[in-house]
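The other protein chains are all here in position, but one chain of the complex has been omitted.
Lettered A and B in written order, each chain numbered from 1.
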Amino acid sequence: MDRMHFGEHSSSQFNEALESIRNNLMEMGGLVEKQVVDALQALLQADSALAEKVMETEDKVDKLEMLIDEECTKVLALRQPAASDLRLIIAVTKAVSDLERIGDESAKIARMGQQLAEEGESPRGYVEVRHIGNHVRNMLRDTLDAFARFDAKKALEVAAEDKEVDLEYRSAMRSLVTFMMEDPRSISRVLNIIWSLRALERIGDHARNIGEQVIYLVEGKDVRHISVDEIEAKLKK
Amino acid sequence: MDTAEKFDDKAPGNAKLADQIEGEQAMDETIRYPDQTVGTPYVDNPKMRMRDVEVFYGEKQAIHGVSLDIGKNEVVALIGPSGCGKSTFLRCLNRMNDTIDICQVKGNLHLEDQDLYDPKLDVVELRARVGMVFQKPNPFPKSIYDNVAYGPRIHGLANKKYDLDEIVETSLQKAGLWNEVKDRLHSPGTGLSGGQQQRLCIARTIAVSPEVVLMDEPCSALDPIATAKIEELIAELSQSYTIAIVTHSMQQAARVSNRTAYFHLGRLVEMNDTDTVFTKPEHDLTEAYITGRFG
Partner (left out) sequence: MSKTTEQVRKSLGKRYRAEKRFKAYGVSAIGFGLLALVLLFTDIIGKGHSAFFETYVKMEVIFDQDTLDISDFRDEEQLNFANYDGVIRNALREEFPSASGRQERRELYSLISTGAGYELRDMLKEDPSLMGQSVTLWLLADDDVDVYVKSAQDDRLESRLSDNQKSWIESLEAQDRVELQWNQSLFTHGDSREPELAGIWGAVTGSFFTMLVTLLLSFPIGVAAAIYLEEFAPKNKFTDFIEVNINNLAAVPSIIFGLLGLAVIIGLFGLPRSVPVVGGIVLTLMTLPTIIISSRAAIKAVPPSIREAAMGLGASKMQVVLHHVLPLALPGMLTGAIIGMAQALGETAPLLMIGMVAFIVDVPGGPLDPSTVLPVQIYLWADSPEQSFVALTSAAIMVLLSFLIAMNTLAVFLRKRLERRW
């Protein structure tokens, strides 16, 4: 059952509350998505001003996190949601937490960008950053999409992607460490790249988490902490 | 007469109920029912086994082919919108529907090995094994003692006063009422508060040591504190008795039952473990009802 129909509650106030939560979540998702994109750009272009903007958005994101959490708490207290509504609230609270962490990671990447602007370009790693960055960016976009459309299939695809991202990250790390051993003068600048890559890998993990929440929301199955194959098997049951 | 006004009953008037059923069945056509009940309606070694139960009020059919089991010492909740037949179904289990002339029951209903509608079965004996607590507390206009003692007396369960006293005390204790009334056992039962009266009715029902206790919306006339006390009681009682409870409060069903059965317009749509029903119901109709999307 990949479908989720959300017909009207008999209580219009309940409907409005849920609508508000979803809208705020989408807004937060949009902000965070932009943060990731901008952070990557700031890093790749060594753009300090853009980096600054990314870090300012942090504030808005944090406020949205608190707002959505509060709205969810209210719904739990006042509406005693059950079944799909209950799972929605739980999924949203968890996803919001992941989004906020993604925001934090983006800010880290932006700060690395500022560092590089001061210290000068890194001789190596921009290709890897671009590649993994795009991958992760797409993952985030897809997972938010899946959440908006309650598309468990797409969420599963995002989860599968994360494995690839991990592999790419490890191979990038190996190559950059090798480079640092060969050219010790570049260590401090390459390190910035390495931290950024690590942040990107983290963002991928969080995107996967959000996907797992979408699966929970749609299928009612808790698929955290298991491999993608195991997830697929569980969903087929 | 004044007494008639005091008791406001919802005993189904034959004609009214038939009309109500007809009105609701007009909505029938647009709904997709499952061919078979979704979930886990059957258990091993059930206490009560019901297969293909159909109930008719004259020409109108109120229950369509319901099959389910009630396990030993289980608490089963029957939920569903008004007029969906859950009370009608419950009343089949102790043949209270016999009192309504135009009501006809078909199907296979068993209490362990005993066929409930076996012509050789004495209904009086059945009702000593399957007791019932009603929606509006209805203690007899007698003393508290006589209320509880009535069942044992008529069934000859206690001949000596000492035995009767013991049964009364045990029942009142099991119903959580003993401490509140032990000093006034001979005051009228109708002088208690609503919640106490309902607990008195429960004590009265268990005084005959039934195997199954049926409860038809037992808390709907009570305030939250009295309701909480009775829900607590149900949990304790389930250790000794099998319980089937009809409730229109989903939260109550969620709190007290092991399995929940969702009825919709006389059909059993889904029956599952309660936590499954309330976190991940299997059928659309159940989901719609539980989340409050009544359309």
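By definition in this document, a contact is a pair of C-beta atoms (placed from the backbone, for glycine too) under 8 Å apart; a residue touches a chain by one contact, two chains touch by 3 or more.
As the structure is a computational prediction, the values presented were derived from the model and not from experiment.
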Quick one: jot down which shown chains the absent chain touches. B
For a quick check of understanding: of B:Lys72, B:Lys106, B:Arg127 or B:Arg255, which residue touches the chain that isn't displayed? B:Arg127
Determine which one of B:Lys174, B:Arg204 or B:Lys229 touches the chain that has been left out. B:Arg204
Residue among B:Thr99, B:Gln114 or B:Asn159 touching the omitted chain: B:Thr99
In the full complex, subunit B touches the hidden chain through residues 1-4, 6-7, 9, 11, 94, 96, 99, 101, 124-128, 131-132, 134, 136, 138-141, 150-151, 154-155, 188, 190, 201, 204-205, 208
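By our rule, only the chains that are shown with their structure count from here on.
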The subunit A residues in contact with subunit B across the complex are 5, 7-11, 14, 80-87, 220
Name, in rising order, each residue of subunit B that touches subunit A in their complex. 250-251, 254, 277-281, 284, 287-288, 290-295
